[in-house]
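Moving on, here comes chain A:
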Amino acid sequence: MKTEHSRAEMIKEISGVNPLKCMKCGKCSASCPSYNEMDIKPHQFVSYVINEDIESLVKSKSLWKCLSCFACVERCPRDVKPGKLIDAARQIVVRERGKNYLLADDIPELVDPDTPQQLLVSALRRYRR
Partner candidate 1 sequence: MQRIGVFVCHCGTNIAATVDVKKVVEMALHEPGVVHAEDYAYMCSEAGQELIHKAIKEKHLTGLVVCSCSPRMHETTFRNAAEKAGLNPYMVEIANIREHCSWIHKDIEEATEKAVILMRAAVAKVNLDAPLKPGESRVTKRALVIGGGIAGIQTALDIAEAGYPVDIVEKTPSIGGRMSQLDKTFPTLDCSSCILTPKMGEVNAHPLINIYTYSEVESVSGFVGDFTVEIRKKARSVDMNKCTGCGVCQEKCPSKKTPSEFNRGLSTRSAIYTPFAQAVPNVPVIDRDACIKFKTGKCGICSKVCQAGAIDYDQIDEIVTEKYGAIVVATGFDMIKLDKYDEYAYSQSKDVITSLELERIMNAAGPTGGHLERLSDGKPPKEMVFIQCVGSRCADDRGKSYCSKVCCMYTAKHAMLIRDKYPDTNVTVFYIDVRTPGKNFDEFYRRAVEDYGVNYIKGQVGKVIPQPNGKLLVQGADLLDNKQILKEADMVVLAAAIEPNPDVRKIATMLTASIDTNNFLTEAHAKLRPVESPTAGIFLSGVCQGPKDIPETVSQAGAAAVKAIGLLAKDKLLTNPCTAHSDELLCNGCSQCANVCPYGAITYEDKEVNDHGVRETRRIAVVNDALCQGCGACTVTCPSGAMDLQGFSNRQILAEVDAICR
Partner candidate 2 sequence: MYKIAKENLTALFQKIAAEQELYLPVRNEGQVNFAAWSEDAQVDIDTLKTVKSPKDAFFPQSETLYTCVRDGKKINIEPEALKEQDFVVFGMRACDVRGVEVLDKVFLVDPLDTFYAARRDHGTIVALACHEPEETCFCKVFGIDAAEPAADVAAWLIGEDLYWKALTEKGEALTNAVADLLTEDAGADETVNKEKDAIRSIVEQLPYTHLSLEGWNGDVLMEKFEDPLWDELYKPCLACGTCTFVCPTCQCYDIKDYDTGKNGVQRYRCWDSCMYSDFTMMAHGNNRKSQKERFRQRFMHKLVYFPANNDGMYSCVGCGRCVEKCPESLNIVKVIKAFAKQGGEK
Partner candidate 3 sequence: MSIEKNEEFRPKIVAFCCNWCSYAGADLAGSSRMSYSADVKIIRVPCSCRVNPMFILRAFERGADGVIMCGCHPGDCHYTSGNYYARRRMTLLFSMLDYIGVENGRTRVEWVSAAEGAKFSQTMHEFVDKITSLGKNVRLEDLRCRN
Partner candidate 4 sequence: MQELINRAKELLADGTVARVLGWKAGDLPYNPEPAYFEKEEDFADFVYNGFCGANLSKYMIEASKLEGKTLVCLKPCDTYSFQELIKEHRVDRDKAYIIGVGCKGKLDIEKIRAMGIKGIKSISGAEIEDEAETLTIDTIYGEKSCAYKDAMLERCHVCKGKDHMIFDEIIGESKETKDADRFAEVEKIEAMSPEEKFAFFQKELSKCIRCNACRNVCPACSCRKCVFDSNKFDSSQKANVDSFEEKMFHIIRAFHVAGRCTDCGECSRVCPQGIRLHLFNRKFIKDINELYGEYQAGADLEPRTPLTNYDVEDAEPGIVAERG
């Protein structure tokens, strides 16, 4: 298991996001369609990464509730893009399962029945490169 620090660094690297740019305006949370289903709210993703509490993040419900609609990415005034952080956190989960790349055939057994379809599309788009 990697240290929390290295996981946080990896999230930053994968997402290309500098969480320190966040000015805590909350526009992400204000924009989020899945807000109510989330245990950790979009604006909080940022501070979890800053505080290097990645374990909570990857264990959170939010990770799989985010629709990857990227409204927060579009609207974030500070170029922080919480949606990308979440996407990166998912990638960490996938990688830690020992697979860097997802094959279409592997998906059914990985999929939580609650996972929204859009997420699958987003995941395929992202990980099957």
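As a selection rule, all candidates are chains of the complex that A comes from, given by their letters.
Rule of thumb we're sticking to: a residue touches a chain if its C-beta (ideal position, glycine included) is under 8 Å from a C-beta of that chain, and two chains touch if they have at least 3 such contacts; residues count from 1.
These numbers come from a predicted model, not from an experiment.
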Using the touch rule from the top, find which candidate among 1, 2, 3 or 4 meets chain A in this complex. 1
Candidate 1-touching residues of chain A, taken from the complex the two chains share: 21, 23-32, 35-36, 41, 43-44, 71-72, 75-79
